[in-house]
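For this depiction, one protein chain was excluded, whereas all remaining protein chains were kept in their positions.
And then chain A:
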């Protein structure tokens, strides 16, 4: 699902276009992380990661039931912060 963004139509020139392209680049990198911590570490690579432990948690199990959720929160707040900066740069903030 994280590669759906590649279908985006090319944006126009000017500030709005540059803003949108930068937004899309940011979105793609954050959605890749989103995918890696949940579907990656929590599901696809879990059998491999479970041989490592943090405290009493097998690592893959920890990602599935704890870690992915912490990363999700960080992703949203990072995006909020970064977008505000990008919007100021292009003078498009609200």
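Rule of thumb we're sticking to: a contact is a pair of C-beta atoms (placed from the backbone, for glycine too) under 8 Å apart; a residue touches a chain by one contact, two chains touch by 3 or more; residues count from 1.
By our rule, contacts and distances are computed from a predicted model.
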So which of "Menaquinol oxidoreductase", "Diguanylate cyclase", "Branched-chain amino acid ABC transporter substrate-binding protein" or "Cation acetate symporter" is the UniProt name of the chain that got left out? "Cation acetate symporter"
Missing-chain contacts mapped onto chain A: 1, 4-5, 7-9, 11-12, 16, 19-20, 23, 27, 30-31, 34, 38-39, 42-44, 46, 50, 54-58, 61-62, 64-66, 68-70, 72-73, 75-77, 79-80, 83-84, 87, 92-94
